[in-house]
Structures are given as structure tokens and as C-alpha cells.
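This report refers to the structure that appears directly beneath it.
Missing here: one protein chain of the complex. Every other protein chain is in place.
Up next, chain A:
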Amino acid sequence: MAGPGGDMQWCFSQVKGAIDDDVAEADIISTVEFNQTGELLATGDKGGRVVIFQQEVENKNQPQFRSEYNVYSTFQSHEPEFDYLKSLEIEEKINKIRWLPQKNAAQFLLSTNDKTIKLWKISERDRRPEGYNLKEEDGRYKDPNTITSLRVPVLMPMDLMVEASPRRVFANAHTYHINSVSVNSDNETYLSADDLRINLWHLEITDRSFNIVDIKPANMEELTEVITAAEFHPHQCNTFVYSSSKGTIRLCDMRAAALCDKHSKLFEEPEDPSNRSFFSEIISSISDVKFSHNGRYMMTRDYLSVKIWDLSMESRPVETYQVHEYLRSKLCSLYENDCIFDKFECCWNGNDSVVMTGSYNNFFRMFDRGHRRDVTLEASRENSKPMQVLKPRKVCAGGKRKKDEISVDSLDFNKKILHTAWHPQDNIIAVATTNNLYIFQDKVN
């Protein structure tokens, strides 16, 4: 059965995490990110921990190869803190992880919680020196009187050890909660965005950062919108975008001014005022913005849809895809149970032809831009036999429910897929349910 992209057929590959239904809060996955080659896959959780998986590629040139991601490193990135001045807890939850492009043998990533960004170095050690003059092999110091000759220690192979160490801590620059981090294409700077401000950092300098966007009103009573996400352009190091809770995206050029409060472009879809309801603004809030790999488009995710924008056209998106339109008639309950505020992310595939985003009931959706096809798939333990092909799912909005369809009222709104990631080159995807990480692979690949 042909899916999006013609021949794409998604199969189960792996699932990580505990099977039991009793989910500890610390185990809730809060971010998923591939590195630039796709060899490494990082996850962050509510307990402040980062787990990195590495792809073991066997027989990559053979058709139908199975790539397995195995644990490479895990460390505690952030700890809970207490803000003494405000008497507020600062959660250790990892909001975002962003990999730096690899420059040498070590890998680097930025991980952030609500207030502090950290640069972590992940390095391998597979050799250790043996044959010290002053120390025994177990570390005890020798009696110097017993040493009669001198030798040069030799590097001997040892079991691979992967070490993670914090190299920089970028703290105290955000009054509000950090929602985004984005590494610049210049490989020297990065931005961090909170609800009202965006700061520009140099990767080497931790005691200073430049404020480049500030939308805090003089009088907080006049606050009408907040920043929800921000990202640097993949090639133009002077360009970045930020999205708002009102459904707008602003593109800024850092060459224009030191403070980019005035946008260069404003992307906003005109709204029919007669359609406006109590929920309009809430569901128009953009939860994620991502540039396409080629840098010509950007994608935004709001509560019910995914929109593709052409950077040269501000007036409206060029494509709009409905993720779960059947929820429009459930907005009242979704407001009452706070689900209407869920922040879904979205991602592009390597050649920008397919986009993906999550939904409820552990469903996730893919939209094939070229073939104008879309599919709904499910991440569940029931479909987790090796290489089992995922069957497309269908939600019945009302009326007669066909066999194999699931009705809107049977959807589990506690099973949300907020975080998904697509391998930068291959058709391998990582989908995070509440506490499990699923890896799916295209059968043909």
C-alpha cells in the first residue's frame, strides 16, 4: 500500500523506555533531536536528564538494512533549583536540545531548562595510559625508594567510555521561561528565547549576552502576546524568526539594527472576523516554527493545523494541512482540561518533501507536500513487532463509524505525541509518546 512519498511504508524498529503504565513525572520526554548526521539521537526529560542514542549501522549498503539506536551516553543535565527572590521553583525539565555541528572528535550539544542553557561536551575515551612510574595500576602511590628505573607510560586500549562534561553554563539572562534555543549557521553564536525576550550569545562567552528582541510592554497590563518559538535561518546567519501566541511570525534581520524589535517581515494569515470565537486566538497560537532545510520555507504548528510559509510571501501560507480538524467541535472540553494549550512540535524530512507532527491517542500525522497525501499512524506497543508495517489509522468525526475507525470520543487525550524528529538524510523517525521513544523506519529506505 503506497503511503506518502510514493513507496514509503513505515515499520516499527525500536522502542525505548518502560512498559508500565504508571509513569513517573521525571520520565516524561520533553524533547527529541537528531544531530546533523543523524548518527546521534538525543532525548531530554522532565527529570533534567539527557539520553543519547547512537546509530549502529550494519550493512548500510544492503537494501532493507536495519539501523539500531543504542544508548551511547546519559547524564543529568539540569537539577531543580529554587529562585529565592520569587519563591518559585525552577524546573529541571529539559525544554530543548540542539546539537552543534561536529568540529572535532567530540560532540557538543546545548540543553536548556526554563532559565539556564548548558553546553555539554560528549567525548569518547578508548585508551588509557598504563605504566606510570609513581603509581601502581590501581592508583596507589609507590614508595619512591623502590623505584630504580624510569619508563614512559604507554597508551593501552580500554573499553569505550563516553563522558559528558558541562563546558559552558549560560545563566541569569532570562527573566521568563526559555522556550527555544537555536544555533546560528555561523557556528559561533546562538539565540535563546523566552516569553518576552530573545538573547544572542557567543558560544565561548557565558557572562554576557545581547538582547535582540524585547516585546515586554512598559505596562504589563497591556501585554497582548508572547513569544512562543524562535529559530535561526539555516544559511543566513543574520536572519531569524520568532512566532507569537497570536499566530504571527516575525522575520528579523540582525544587520538592520542592534535591537530587532522592528521586524523585517511579518507573516500573518488574515482572519475572517465573522468566524472569530472565544477560542480563535488560543488555537492560533503557534507552538513551533521550523525552517525547511533549503531555507526557502518555514513551517508553523498551531493547535489544529500545520502551515507552510514561503519566506517571500507574508500575506498567507502557501500550504495548510489539518492535523485533527475533528477537534474543532470539542474545543469546549479541550479548554476545560487544558489540552487546548498543548504545544505540539513539527518537523521536515531531509529533502523538505514531507512534514510530520503529533496528535492525541499516540497518533502522529505525515503530510506529503508533493503528492498531496497524508497519513495517520500510531505509536503503540501493540504494533511493536520487529519490522511490523504500521497500518494507517482513521478517526471518525461523527456519523457512522466504519470498521477499524476510531471515534473522536474514544481518543485518549492523555496520550499526546508532542515531540517528533526526522533523521536529516534517511527515512528514520523518532516519535516520543509520554515516556517512550519509538523509532520507525521506512521499509525500503
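What we mean here is this: contacts are C-beta pairs under 8 Å (C-beta built on N, C-alpha and C of every residue); 3 or more make two chains touch, one makes a residue touch a chain; residues count from 1.
Basically, contacts and distances are computed from a predicted model.
Colleague: So one subunit is absent here. Using its UniProt record, which name fits best from "cAMP-regulated phosphoprotein 19b", "PAT complex subunit Asterix", "Eukaryotic translation initiation factor 6" or "Pyrroline-5-carboxylate reductase"?
Modeller: In UniProt, the chain excluded from the picture bears the name "cAMP-regulated phosphoprotein 19b".
Colleague: So one chain is hidden, and I want to know which residue out of A:K121, A:R167, A:H293 or A:K330 touches that hidden chain in the complete assembly.
Modeller: Considering the complete complex, A:K330 is the one touching the chain left out.
Colleague: For the full complex, which residue in A:T74, A:S264 or A:T320 touches the chain that was left out?
Modeller: Checking each option in A:T74, A:S264 or A:T320, the one touching the absent chain turns out to be A:T74.
Colleague: If the hidden chain were put back, which of A:T37, A:N133, A:N172 or A:T224 would touch it?
Modeller: For the chain that is not drawn, the touching residue is A:T224.
Colleague: Using the document's contact rule, name the residues of chain A that touch the chain not shown here.
Modeller: 16-18, 24, 26-27, 29, 43, 45, 47, 49, 51, 71, 74, 76, 80, 82, 84, 86-91, 114, 176-177, 195-196, 220-226, 245-246, 275, 277-282, 285, 328-332, 335-336, 435, 437
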